[in-house]
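Complex shown without one protein chain; remaining protein chains in place.
Letters A and B mark the chains as written, and numbering starts fresh at 1 in each.
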Amino acid sequence: MTIFNFLIFNPSGLCLYFKEFPAATSSKNNPDSWKLMYGLLHGLKGFSQFMAPRPSPSGRYLRCLSTHEYKLHCFETATCVRFVISTDPRTPDLHDQLATIYNTLYVEYVIKNPLYKLGDRIDCELFVTRLDSYLRSLPCFASS
Amino acid sequence: MANFARSGEMAFLKADKINSEIFSLTYGAMVAQIMKDYEDIEEVNRQLDRMGQNIGSRLIDELFAKTGIPVSSNFMETAEVIAKVGFKMFLGITANVVNPTPQQYSLTFRDNPMVDFVELPDNCANLRYCNLLCGVIRGALEQVQIKVECHFVRDMLRGDETNEIQVRFLEQVRESALDQSFA
Partner (left out) sequence: MESRLLRRPVGTILERNVATKSKAEVNLHAFSLLFGSYMEYTLRRFPDQQNIERRLDETGYRLGPRILELVSFRERANRQLKIQPMLNFISTTIWRNLFGKSASLLKFPRGTWGIRDSEPLTNKYISPNLGGAAFIGGIIRGILCAANFECTVACHQIAPEKG
């Protein structure tokens, strides 16, 4: 099992953070891929909302998108910030892990940093290093 | 409704806390410094509001992350969340929701940890000392796609018997047109 890449989008669709791991053979490190990815997530959100048999009490619909080659795990916050991680398709659901990243890393080290302006690309050192070690500590990373 | 109050209390219990006096003294020193920077009282009110907005847009993430309460983009429901969760979780007080309608509601509260030791001198009669709070509410709701207008209608520092913040609904911002293409 492997992690390919990790992204954070703000509500207006800007990619705030991108991290690619060596396992990804075709790089997605360019603004065009991010835009495509955001468009997909956004469309899927509308679609899953449309297909839902009853409205979701949490307002969340999309959890993951699975294909033969990869699996996208998504987590959307109340403030419409989206956390996305792309892994091997056999990886179990990482929704909770993304929520942990939001609760303990994004809120603590990005939101609370007075120098960080909402909507800017994230370059807070503490966040970047803690995120990296958190992702590396996940079981799905270790077995890659 | 009861579980909003509970979420707020739990979040407040679990949080690291400080004595409210150092908080209010610090806020007081900040207001005094801003008043020195801008002699115009109206401008001070605006700056406090802007500082509050900055706080609000950050605080909302903290609120959702720590309480896990469900997302609501219903304007009337936000009143309870602000009064019972927001005020409790951050300031340790609760506010009452008064006259909620789909267009506006008021939040009233008497205890206010921001004003320990504060008395407005006569030359600051127009200063809205706690204007920061209005900014916080506006900034926080903006992050959940609700635009509001917010101001103090009663202020204990100016001799009223309670504090009252009026929140008026302006519009609901759609994330984008894409959302509607399926609806």
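Following the convention adopted for this analysis, a residue touches a chain if its C-beta (ideal position, glycine included) is under 8 Å from a C-beta of that chain, and two chains touch if they have at least 3 such contacts.
Predicted, not measured: the structure shown is a model, and the values here were computed from it.
Asker: Which of the displayed chains are touched by the chain that has been omitted?
Answerer: Even though it is not drawn, that chain still touches A, B.
Asker: Check the options B:Ala5, B:Ile41, B:Ile55 or B:Cys124 and report the residue that touches the missing chain.
Answerer: Selected residue, touching the omitted chain: B:Ile55.
Asker: Among B:Phe4, B:Tyr27, B:Phe64 or B:Tyr105, which residue is in contact with the omitted chain in the full complex?
Answerer: Of the listed residues, the one touching the omitted chain is B:Tyr27.
Asker: In terms of residues, what is the contact footprint of the unshown chain on chain A?
Answerer: Residue positions of chain A that touch the missing chain: 108, 112-115, 124, 126.
Asker: Tell me which stretches of chain B touch the chain missing from the display.
Answerer: Touch with the absent chain occurs at residues 12, 15-23, 25-27, 29-30, 32-34, 37, 47, 50-52, 54-55, 58-59, 62, 89-92, 110-111, 113, 116-119, 122, 132, 156, 159-161.
As a convention for this text, only the chains that are shown with their structure count from here on.
Asker: Could you pull out which chain A residues touch chain B in their complex?
Answerer: Against chain B, the touching part of chain A is residues 11, 13, 42-43, 45-47, 49-50, 57-60, 77-81, 102-103, 106-107, 111-112, 118.
Asker: Which part of chain B faces chain A closely enough to touch in the complex?
Answerer: Touch residues, chain B against chain A: 57-58, 60-62, 64-66, 70-73, 143-145, 175-176, 178-183.
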